[in-house]
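Missing here: one protein chain of the complex. Every other protein chain is in place.
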Amino acid sequence: MDEVTLGQIAARFGLVLRGDPDARVARVATLKDAQPGSVSFLTNPRYRRYLAATAATAVVVDEAGSRDCPVAALIAANPYAAYARIAAWLHPEPAAPAGVHPTAVVDPSARLAPTASIGPNAVVEARCEIGERAVVGAGSVVGADSVLGADSRLAARVVLYRRVRIGRRSVVHSGAVLGADGFGIAKDRDGWVKVPQLGGVVVGDDVEIGANTTIDRGAIDDTVIEDDVKLDNQIQIGHNVRIGAHTAIAGCVGVSGSTTIGRRCMIGGAAGIAGHIEIADDVVVLGLSMVSRSLTRPGIYSSGIPATEAGEWRRVVARLRHLDELFDRVRRLERPGGSPDPEPS
Amino acid sequence: MDEVTLGQIAARFGLVLRGDPDARVARVATLKDAQPGSVSFLTNPRYRRYLAATAATAVVVDEAGSRDCPVAALIAANPYAAYARIAAWLHPEPAAPAGVHPTAVVDPSARLAPTASIGPNAVVEARCEIGERAVVGAGSVVGADSVLGADSRLAARVVLYRRVRIGRRSVVHSGAVLGADGFGIAKDRDGWVKVPQLGGVVVGDDVEIGANTTIDRGAIDDTVIEDDVKLDNQIQIGHNVRIGAHTAIAGCVGVSGSTTIGRRCMIGGAAGIAGHIEIADDVVVLGLSMVSRSLTRPGIYSSGIPATEAGEWRRVVARLRHLDELFDRVRRLERPGGSPDPEPS
Partner (left out) sequence: MDEVTLGQIAARFGLVLRGDPDARVARVATLKDAQPGSVSFLTNPRYRRYLAATAATAVVVDEAGSRDCPVAALIAANPYAAYARIAAWLHPEPAAPAGVHPTAVVDPSARLAPTASIGPNAVVEARCEIGERAVVGAGSVVGADSVLGADSRLAARVVLYRRVRIGRRSVVHSGAVLGADGFGIAKDRDGWVKVPQLGGVVVGDDVEIGANTTIDRGAIDDTVIEDDVKLDNQIQIGHNVRIGAHTAIAGCVGVSGSTTIGRRCMIGGAAGIAGHIEIADDVVVLGLSMVSRSLTRPGIYSSGIPATEAGEWRRVVARLRHLDELFDRVRRLERPGGSPDPEPS
């Protein structure tokens, strides 16, 4: 994108402009490091201190923030979303060239839209469908009978096993693996018997799947990721999980098999979610929490413990082991004429 | 597999059939979604409610469950294991074509069984041995001097570094990395000195290794995964770990270096296991637990805390920091004529 005027930005994104509509910008920048010709934004109060001295040509802010803005203000009810759209307009994703790279291996039965891009050393197996403007990145492997919808992108080195269907405008980052076998094993006399994993994976539209995230195929039915779900890196999603639309999950979370997560949930980093449970719509789980039972009501849930000085924490842990006993001791003290524990620890 | 009769299933897997031995099935299905022509199973009591209305042609159940079964019953002492075997028979894994794909890069010194399959863009380095019917998936890399036993499969995009030996009938899923350097670093005046990682990785027969799981090579001796070990996705196994036969480990677990885990253990998801410790045979560790000391006796171990409403949990955490002090206060109260803490928190 070449330079655009603030007037063009305001018109395109429905923002109120306080400042010169003919001023030009070409890129985004942080308040602190902005140079003239860039547009910045203020959404996190911790960066407000950089506003007064910013060299940005314009700042995307809300009405309140605009009062202290020393340069042109692009006023939005939701400045972060407005910034995101402006940044995407100024800095479009580099387009991948249409067509099949000569080193790619594409099965003749695969159906590729003419505008699809299949990168170097990519592999597309039998009967796949790759939609218009969809991208299969370098070294990615698309298993048999899989579908990649229009405008969706696999970055480099993604793996879709067979029968993985991805909707439109979705993005899968490098190292992600969709459709590996779920962890299905049956105990027998002499060891484990593998339970065949026969379902697929279905991913909706506008989904983003982070680097090295894994989503297992269903045991019989499919694993389902609904529209507009956002998954960060290194997440593990077990077989037959269903994740409701607009839910966002931060990095390193694990979701065990057959669990259903509702719509518009937010799951913090490294949370662990047990299998065979249901999480209601609009649930927020804070980072490092363990969810071992169904959560039937919207709300914020947590079980993480912030780190403290290690010696102090060691004493707390030692005491924890005697917590049950402490309750008993207090109960004894509460008795009329309270008889104390004969051997206090 | 085409259709088979219930009589054939009962005979092949040693099950008691209650129903028409000539009825035919072609696939497996859940109780809830089964259509005629499919065989289902009942093992988890939470799905018993679907039994009465199932449209399956037959259901694999135990003796007790068979009484309420409205259709043909295939009665097994261990219905889940029986189901697993039936499903594998009806839905065999698609066979990979024998031979080397023209885009694969195979060192002339590698020894490949004639029935082995080397996929597109795979790389097999010097002096490797690939056994009968073994599969190296698309884009996988097999480092020098590695061995893949008969009937073992690497899915797409697996990496074996040099000197990784895998037994027979084992499966490694996409993104797994076996034999990367262990985390060996020695502190010196000016920073870290890398400790060369010179051992290998030895994986037994009938092992399954999940997507994006990593198993480091040993520092001097090998890292060892014994027969019939089952590892889920995104597990990290440090250098010189030994995991005993038939042990199963769920996703996102980390095992630090030089730790030994016994036979028939079960480790729940996202558990963390410290280095240089020993875990006895038949130990069960529940999900999200931290194992920081050797566990010398069989049993079930845990330290996870289920999430609760966040405001409530915040109050618990605040109190935790004063737990040591609370014990002291109770001890004072227990003294004859108990002298209370002069400054209760």
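Lettered A and B in written order, each chain numbered from 1.
FYI, a contact is a pair of C-beta atoms (placed from the backbone, for glycine too) under 8 Å apart; a residue touches a chain by one contact, two chains touch by 3 or more.
What you see is a predicted model; the values in this text were computed from it and never measured.
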| item | value |
| --- | --- |
| Listed residues B:P45, B:P94 or B:G191, member touching the removed chain | B:G191 |
| Positions on chain B where the hidden chain makes contact | 103, 105, 121, 123, 139, 141, 143-144, 157, 159, 161-162, 175, 177, 180-181, 183-188, 191-196, 198, 212, 214, 216, 220-221, 234, 236, 238, 252, 254, 256, 270-272, 274, 276, 284-286, 289-293, 295, 299-303, 305-306, 308, 312, 315-316, 319-320, 322-323, 326, 329-330, 333, 340-341, 344-345 |
| Positions on chain A where the hidden chain makes contact | 28-30, 33, 44, 46, 78, 80-81, 83-85, 87-88, 91, 93-94, 101, 103, 119-121, 137-139, 155-157, 171, 173-175, 206, 208, 210-212, 227-228, 230, 232-234, 245-246, 248, 250-252, 269-270, 287-288, 304-311, 313-314, 317, 320-321, 323-324, 326-327, 330-331, 333-336, 338 |
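Definition applied: only the chains that are shown with their structure count from here on.
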| item | value |
| --- | --- |
| Centre-to-centre distance between chain B and chain A (centres being mean Cα positions), rounded to whole Å | 25 |
